[in-house]
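Omission of a single protein chain aside, the complex is shown with its protein chains in their original locations.
Letters A and B name the chains as they come in the text, with residue numbers starting at 1 for each one.
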Amino acid sequence: MEAGTPQVVKLEDLHISGQLSGRKHILSILVENKPGVLARIAGLFSRRGFNIDTLAVGPTDDERLSRITLTLDGAMHPIDQVTKQLHKLVNVIKIRDLEPADTVARELALFKISADGASRGEVMQVVEIFRGKIIDVTRRSLIVEVTGTWEKVEAFERMVRPFGLVEMARTGEIAISRGRGET
Amino acid sequence: MRAADTLMESLKAEGVKDVFGIPGGANLPTYDAMVDAEFRHVQVRHEQGGGHAAEGYAQASGRVGVAFATSGPGATNLVTAIADAMMDSVPTVFITGQVRTELIGTDGFQEADILGATLPFVKHSFAVTDPRQIPEYVHEAFHLASTGRPGPVLLDIPMDLSRADIDYEPRTCPATSPRPRATSSRSGSPPKRWRTPAGRSSTPAAASSTPTPPRSCASSPAPTASRSPRR
Partner (left out) sequence: MGLGSFPSTHEHWLGMLGMHGTWTANHAMDKADLIVCIGARFDDRITGKLDEFAPHAKVIHIDIDPAEISKNVGAHIPIVGDAKQVLPKLTREYRALQTDSSRLDDWWNTLRGWQDAHPLYYEAGENGEIKPQFMIEAMHRATQGDAIITSDVGQHQMWTAQYYGFDKPRRWINSGGLGTMGFGLPSAIGAKVACPDEQVVCIAGDGSLIMNIQEMATCVSENVPVKVFLMNNGYMGMVRQWQELFWDRRYSSVDMGSSPDWVKLAEAFGAKGMRAENSADLEEQMVAALEHDGPVLLDVRVAREENCYPMIPPGNAARDMVEAPRGAVS
């Protein structure tokens, strides 16, 4: 457009949309595989007051790069600020805020459930319904491995609590975009 | 040549004319190399003073301010100046000595995790783990400090690595160019001459010249290393 071509915008018509998206966000972050990178990201969140709900980190097919998958609550934090601040870190290569509809996300959880002879059968039924696997058993307890979406893991936890949930360990979600292109 | 000498060469290649700092055990090789360096070193009385001096230098001139400190308490004395440079986006490079690599993490004498301590306050930081990284990290540090939103960059060099021998090919163009300052001629006494290394005048080079545009460094050869560092 040439200088002096007027495209008039009225001041009254300028608006700012709200900054809080109100939903959970999954950020898939490609970072350089160098010492201290995780500390930089965790430190950034902590000093800006952004809360990380879950975080998983692991290698990628490129040994120079790692992938960090983290989830945060978009109702609490302006997601634009989070991603813009992350981009300022030199070791951060690429950030994808994964669209729920275009994303496959999975988490792995281990549950230690107290179950003696009487209740073991019922527990096993629940495990089968959730397509979990019993990977350890003693006379009074079971360890169950469940994989699935965050919602499925939450649901399984709710179902087995009444039996006596001794403890559990969750990895937090990892995610990848659907379709052929790279995340 | 010694990695410490390549550090001096790299700073020279970045157009550094003045630095501030205090020597200590962990950066003795650096300070030994500095005796023959072509830039001026201003010996301050507290590392924080050196850090703020680097900031004042950068704010007054637009050039990257450089401050040195040794490991441990020397480095931690820089923290306020680093945080200050971050808040005000001042282009600065802070170069700290670190204990020998085999002592890192052992609570060695005058050891401090300055990298960890300053993570919230730096634009970026580098921990040298191989002496051959020094020229590349210096160049990157100056680039990060002076481009985009300027800020402080930390470079932490363990003492044994700065004594090691490496091959070095100098870069021929700096990451930054001096920017023009608004100047006016001042009446009054002439500036006192300080001890200058041979060949340097006491007046600032950029006083009335137009800024040299930054040249692409894509054609400079990368530093090569054909021998492993001698310990």
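In this text, a contact is a pair of C-beta atoms (placed from the backbone, for glycine too) under 8 Å apart; a residue touches a chain by one contact, two chains touch by 3 or more.
Everything quoted here is computed from the prediction, not taken from an experiment.
Colleague: If you put the missing chain back into the full complex, which of the shown chains would it touch?
Modeller: Visible chains that the missing one touches: A, B.
Colleague: Have a look at A:32, A:62, A:80 or A:122 and name the one touching the chain we're not showing.
Modeller: Residue touching the chain left out of view: A:80.
Colleague: Just name the one of B:38, B:84 or B:130 that touches the chain not displayed here.
Modeller: The single option touching the absent chain is B:84.
Colleague: Among B:48, B:70, B:98 or B:162, which residue is in touch with the absent chain?
Modeller: From the options B:48, B:70, B:98 or B:162, the contact with the absent chain belongs to B:48.
Colleague: Could you list which residues of chain A touch the chain missing from the display?
Modeller: 3-4, 6, 11, 14-16, 19, 80-81, 84-85, 87-88
Colleague: Contacts of chain B with the missing chain: which residues?
Modeller: Looking at chain B, the ones touching the missing chain are residues 18, 20, 40, 42-46, 48-63, 65, 80-81, 83-84, 87-88, 148-149, 181-186, 188-189, 191-194, 202-204, 207.
Here is the rule we go by: only the chains that are shown with their structure count from here on.
Colleague: Centre to centre, by mean C-alpha position, how many angstrom separate chain A and chain B?
Modeller: Those two chain centres are 40 Å apart.
Colleague: Okay, in this complex, where on chain B does chain A touch?
Modeller: So the residues of chain B touching chain A come out as 115-116, 119-120, 123-125, 127, 144.
Colleague: Going by the contact rule set out above, which residues of chain A touch chain B in the complex?
Modeller: For this pair, the touching residues of chain A are 35-36, 39-40, 43-44, 47, 88-91.
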